[in-house]
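Excluded from the complex is one protein chain; the other protein chains are retained at their positions.
So that you can tell them apart, the chains are marked A, B, C and D in the order they are listed, and the count of residues begins at 1 in each.
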Amino acid sequence: MYAIEENIILLLPVVLPTAVGTAILMVPGFDRNRGRIIAAVLGTLLVEAALAGLALATGGSLVLWQLTETVALSFHVDGISRLFAALTVGVWLLVGIYSVSYMKQEEEERRFFGFYLIVLGVLVGLDFSGNLITLYVFYELMTLTSLPLVLHERTKEAVAAGLKYLFYSVAGAFLALFGIFLLMQICGNQPFVPGGLIVRLPGEGLVSFQEGMGSGGTPVKEGLFLAAVFCMLVGFGAKAGMFPLHGWLPTAHPVAPAPASAVLSGVITKSGVLAVIRVVYFAVGPKVLRGTWVQQVWILLTLLTVFMGSMLAYKEPVLKKRLAYSTVSQVSYVLFGLSMLQSQAFVGALSHVVFHSLIKNALFLCAGAVIVMTGKTRVRDMRGLGEKMPLLLGCYTVAALALVGIPPASGFVSKWYLAVGALASGTGVWAWLGPVVLLVSALLTAGYLLPLTIQGFFPGTYGKEDVDAGQGKAGPEARQEPSGWMMGPILILTAGALLFGCFPGALLAALETLAGAVL
Amino acid sequence: MKEILLAVPVLLPIAGGAGMLAMHLGTGGKNDDRRLMLLTAGLVAVNSLVIFWLLRFGTGAGLVLFRLFGNLTVRFELDPMGRVFAGLIAFLWPFATLYSFEYMKHEERKPTFFAYYVMTYGVTSGIALAGNLVTMYLCYEMLTLVTFPLVLFPMTKEAKRASRRYLYYSIGGAAFAFIGLVFVLSFSRTGNTDFIPGGVLNLEAGRAQRNLLLLVYVLAFFGFGVKAALFPLHGWLPKATVAPTPVTALLHAVAVVKSGAFAILRFTYFSYGTEFLRGSWAQEIVMAATLATIVFGSTMAVREIHWKRRLAYSTVSNLSYILFGAAMMSPLGLAAALSHLAVHAFMKICSFFCAGAVMHQTGKTQVYELDGLGKEMPVTFACLTVASLSLMGIPLFGGFISKWNLVQAAFACGSRSDGMMSESAIALPAAAGAGVWLPYVGVAVILYSALMTGIYMLTVLVRAYFPKVAVGDTGGEEGGNCRSQEGRTKFRDPGWMMLTPLLIFAAVILVLGLHSAPLMRLLAEIGGEAG
Amino acid sequence: MSRRRDDYESSWWRRFKSWVDGETDLLAEGMEIRIPQVPGDGNGETKQPGSQARQAGTDGETRQLGSQAYQAGADDGKDRPPHLFYESRGIRWFRRFYQVMSVLLCLSIIFVLLWTIACLPAIGNAGNPDNNEVSARYIEKGLQETGAVNIVTGMILDYRAFDTFGESCVLFIASCCVLVLLRIDAKDGDIQTRKRLEMADDRRFEPKEDIILQKCACVLVPLILVFGIYIVLNGHLSPGGGFSGGAVLGSGLILYLNAFGFQKTERFFTEKIYRRITLCALTFYCMAKSYSFFTGANHLKSGIPLGTPGTILSSGLILPLNICVGLVVACTMYAFYALFRKGGM
Amino acid sequence: MNTPLFVNMEETVSIILFGIGFTMLMLHRNLIKKILGMNIMDTAVYLFLAVKGYIRGRMVPIVADGIQDVSAYINPVPSGLVLTGIVVSVSTTALMLALTIRLYERYGSLDLDEILMRAKEEERA
Partner (left out) sequence: MSLVQNFPFFSIILAMFSGILSSVLDGKKARNVSLAAIVMTTVMSAAVLHFCVRTGQSYTYMMGHFPAPWGNEIRAGVLEGQTAVLFGVVMFLAVVGGMDHTAMDVEESKQNLFYIMIDLMLSSLLALIYTNDLFTAYVFVEINTIAGCGLIMIRQIGRSLSSAIRYMIMSQLGSGLFLIGLSLLYDVTGHLLMSPAKEAVAAIEAAGLYEVPMLVIMAVVSVGLAIKSGLYPFHYWIPDTYGYATPTASAVLSGLVSKGYIFLLIKIFYRVLGRENVIASQIVNVLFVFGLAGMLMGSVHAILERDTRRMIAYSSVAQIGYIYMGIGLGTQAGMVAALFHMFTHSATKALLFISAVGLYEVSGDRKDFRSLQGSGYRNPLAGIGFAVGSLSMVGFPMLSGFISKLLFATSALQSPHKMLPTVIALAISTILNAVYFLRLVITLYTIPEAENAAGKGNDKRQRVFVAAKGQGEASAFPASSRKLRLAIVSFILLNLVLGLCSQPIVNQIGNGLTMFE
């Protein structure tokens, strides 16, 4: 067990953005001056980065509140928390910078930025969660607070999409809650323990908590337990866009403003992943699940999602939507890796979390930039984009290649680990079927991402007149790159995606340590 | 001497209300209005104070007010479970009264309204303080009687129909509850119907006629369940929302329906006793009924577009949470049921009051009319947000706590059935079969209902906070809506008399969500005693 | 209860119910109502069905009154061919069914009762249960205890006098009821009363100076009255008594009335006299019996001499009671007749 | 069963009359016939009673020649009952006839169903 060190500093990264965000929303007259908001947001993000760094460096845990006698809310910082929190804060900072420029065109910036900050606070809280209940609390709050980001534009579609997002998330959360309730029943409100808490009792078909690690629980039947775990997987999988509850993703992303889509698909989907990790590796424990029907079905679902997401993306004409489907598919890579319950696959999965986060953010920001600059959303219309914005398209291309998994870009590393892990996992048919699906999906990824590059740089003659005609006045101007506020983050993210691919050693080492702890 | 005070909270408002009716206060002048309000406020406040005094200083033994017939006495006693309910209503009523002062400002026939309003307080206190089943039954019937003028109050055709329906349902329910009363009386161990934790049933005699008694239990459960809006008998509740909002809120979210639930709790845990019922087919039936109600209520709430009716359907489903707790027949179940009873009261009264505030300020009753009001009435909708999230069962809000308790109790109940199955499947064939899965199904149902709650409450909020804007030609049908929004006058939050209760209830929900330990400890004690 | 029907009258259930109840609404639609034939046949005029619009003479008024209730129905049905109450096929079928059922019911009742009496003791047998100590005492000691030679009279006026008192009251209340129903009080001038007055006013058609009748009556009436008086007075000695004698007296009065008409009868017998006689007789009866019951119950001597059995002045109270009963019965009989005849005395 | 029925022939007759009267009273539509039925029914009961009081070979219960022996006279009780009963039935008959007259005057019919129906219509009008 952990040494109880009450580390109040853990609270700061959570409270600060939330407070500032609330202030932006609530304080009257805050929106009179745009500069004031921007300053507040950027300042907060920077301070937040510092605070988060401090908190992560300090580590430790903190009991927030005794909700009831048995249920406590607590924070605890471990490797996973560090990974996710760092990722979150970093991405948030970059996207924040980007959105300063992007949001100029949108209305009601005040609300956007207010909730943007609040979501950050909540996400950090989610990353820090020390037990399932806390996780659940922040999970729900995340859903609710991120809702305004999704329906920011308040068009009919946006509101509908927002509600869809909301209901899928809430449904997922309540599905997961069932499992949480059952776990509580088995072992009480335990903090996360690497490797999980649950063991199978010999002979009786019951499961119980591990000796010496829980209190006040009662054994339950294994069937029920597995069903509950499955519910949690599916439920949290909703956020991660896993198959049965993936429907919100392609609807919600395109309607949201680009920064929102970026963080949604880059970070918020990962919170689903985080929840799954917490459940499987820190609460339930991979040992109990290995070889059960839950694992089988889970693998099946992830693979299905991977394949389906790619296929749908391949057929999708709207860029943002295509990226959203891509997210569906890519996040399921991560889930697939997790579902292997194998350490290399675990490393692959976690690294894919990081890489996909960077890559997908870059891609979405690119798409957003295109929209800001040209107002185009369909891939078909973007022919010849490279002539106007070669840098942007270049970044896009790099990110796309990384996502496809072309070495030396980062995607390759994570996929490699995933494939190796899968082959070594001993899960029967999945051990080879998984990598095959991943490969096919990678091909599809290339198929849906690269056409933009090709058409952008090499528009060819087909339809050029059309394009010119359509562009009207915009046509003649040769170079029209987005502003520095936009390009900066994109460049940083792209560079990150590339560099991590080239030098993955440190990250992988850290991840392997983590994997060793949980498996 | 102290015991006499027990009768005060019951008799004082009833007498006061009757007096108000008799005095023919205020048909015109402002002075009259003020007198009426003073009188009402005084009665309610004094009564609440008395109840709090009783809660604080205890009461000693029960008080036998008079002997109705044979062993049937009208007896008041303040036991722990009664305390919870009494405290609840004593807390809610003054604020609700405050709210209604403003709400009813422009209505006619105020004296009638307030007279019955005050009388209802007395009768509900009577239910809380009832020391035996007969008194409970008496107050239960009287409750029907004093609340039906309130439902009838608008005097529209709809209201008449609703009140008639309400009356028929309630009386019908009481008729079946009466069967239960008679059987308890006849099979009582003590010869009377006093509430004793663990029940008064004579188990030897009961065993001989087990099936009969179980049948009667089911009948009585459904009988009391009418007030608690159990599924096939819920019809009156959504209709009764025609009443003025303070009535709907207080009566149909708190007093009346909670009285039904409370009566079932009393009947199950203090009259029949769980020992007799546990694991029987009767338990399965009632549990299945409650689950069906939960599903039904939440689903209907999603379908409903009239806001108050939607809330009423939500009440239908939430009440069955309580009944589900009751049907578990375990200490945890009782504690959970009571906690939901308390928490739901705050949540639902808060939501209803918000709805009422909106109606009062804007006259809007349908969900689709609420677009954009969140900005204009921020306080109201903030409170509604709190209430909604709590209803959904988001942690940090009160609703989560009670759901948490319910689910835990359900799991405990389920695992107990498991245990029973493995240990004594032969001894208790009744316990075998599908029944053991019911608690788990219950958990699933609760979560389903939570999802539905999310849908029906959050759509309101989303509408209010994020009104759709028409973009180009996409929002064809929204266009008109949008224009009308431009042209209309701004609405504002209601006055302090309405806002104060809202804020306080919202605060209480938060407090209950964050710091519920003392309450839960109390409830667990009650549960442990009675289960 | 989802849809509440206010209009039960037209609901199917209602119709079915009234059919079951036999409230005869079932054919309300297909039925035409006859204008009732006003039984004022004495007017000697035949009424034309279409002659409603005649001048407002007495006759027309009467007619109008008679048909007032059905005006609406009659007006509606003017154009349609008139058909009668029983013409509908459904009702005929129903009636037949009804008749069959009545016969069956009758037979079943008879069967049950026959079965019963088959088990009863045979008649005329001295050993039957009803010939027990009760009748024995009546026969053996009746003469001494009541002083009446006629044991039956002794029984009904002494042993079981309470029954008999009740019986007089039955007669009394019946006459009251008939008074209520048939006496026409002209001062209550509502339509119905006037109409009834109109119709009952048949004095014009009384037999006028019918010599044969009057002469016969002259002979018979005294005879009848004397005979009646005899029966009354000898009630305790021979078959007869107050009731039978009273009835004979009443019939004598009725004969007189028929022969000489109301005017003459009213010279000596009016309602006032009737009331007084009844009151006095019943009051005496009541007092006497109360005295007797009271003394009997409290075991006091009644102090009324029984006299010598067989003589006219014997058997204590029985003779006066018989007289009272006789008076009451005679008056009541006459009152019945007079009321039936013209609604007054 | 046959033998007692035959022996109790008078009773048999009275019972049959009773049944007829009862049925008439209950089910006949014509008021006058109903009243007749009622009278038949009552009379049947008196017949029954009178028969019951009769004892073969004995005299009417009027003390003759000072003989006061039970064996000399028939049972006086049924006779008394019959006397009382007759008066009662006369009274009710008078009352019902009076009612019939009123109803006939008013509705011009003796058919009870018709009367009821007309009364209803009258009320409605």
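The rule is simple: contacts are C-beta pairs under 8 Å (C-beta built on N, C-alpha and C of every residue); 3 or more make two chains touch, one makes a residue touch a chain.
In this text, all values refer to a predicted model and were calculated from it rather than measured experimentally.
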| item | value |
| --- | --- |
| Partner chains on view for the chain not depicted | B, C, D |
| Of B:41, B:171, B:305 or B:379, the one touching the omitted chain in the full complex | B:171 |
| Positions on chain B contacted by the hidden chain, ascending | 66-70, 72, 134, 137-138, 141-142, 145, 148-149, 152, 155-157, 160, 163-164, 167-168, 171-172, 174-176, 178-179, 182-183, 185-186, 212, 215-216, 219, 223 |
| For chain D, residues in touch with the removed chain | 18, 21-22, 25-26, 31, 34, 38, 41-42, 45, 48-49, 52, 77-78, 81, 84-85, 88, 91-92, 95-96, 99-100, 102-103, 106-107, 112, 115-116, 118-120, 122-123 |
| Contact footprint on chain C, counting only the chain that is left out | 6, 8-9, 13-14, 17, 21-22, 69, 112-113, 115-121, 128-135, 137-138, 145, 158-163, 165-167, 169-170, 172-174, 176-177, 179-181, 183, 185, 187-188, 192-193, 275-276, 278-279, 282-283, 286, 290, 292-299, 302 |
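In this text, only the chains that are shown with their structure count from here on.
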| item | value |
| --- | --- |
| Most remote chain, CA-based centroid, reference being chain D | A |
| Innermost chain by mean C-alpha position | B |
| Averaged-CA centre spacing for the pair chain B and chain A, given as whole angstrom | 42 |
| Rounded Å distance between chain C and chain D, as computed from the means of their C-alpha atoms | 13 |
| Whole-Å gap separating chain A and chain C, where each centre is the average of the chain's CA atoms | 104 |
| For chain B, residues that touch 2 or more chains besides their own | none |
| Contact set on chain C toward chain D in their complex | 22-25, 28, 33-34, 36-39, 66, 69-73, 85, 98, 101-103, 105-107, 109-110, 113-120, 122-126, 128, 130-131, 134-136, 138-143, 149-152, 155-156, 160, 163-164, 167-168, 170-171, 173-175, 177-178, 181-182, 192, 195-196, 199, 237-239, 241, 243, 309, 329, 336, 339-340 |
| Interface residues, chain A side, partner chain B - complex | 65-69, 71, 73, 133, 136-137, 140-141, 144, 147-148, 151, 153-157, 159, 162-163, 166-167, 170-171, 174-175, 177-178, 181-182, 184-185, 218-221, 224 |
| Parts of chain D lying in touch with chain C, wherever the complex brings them together | 1, 4-5, 7-8, 10-12, 15-16, 18-20, 22-23, 26-28, 51-56, 58, 60-63, 68-73, 75-80, 83-84, 86-88, 90-92, 94-95, 97-99, 101-102, 104-109, 111, 113-114, 116-118, 120-122, 125 |
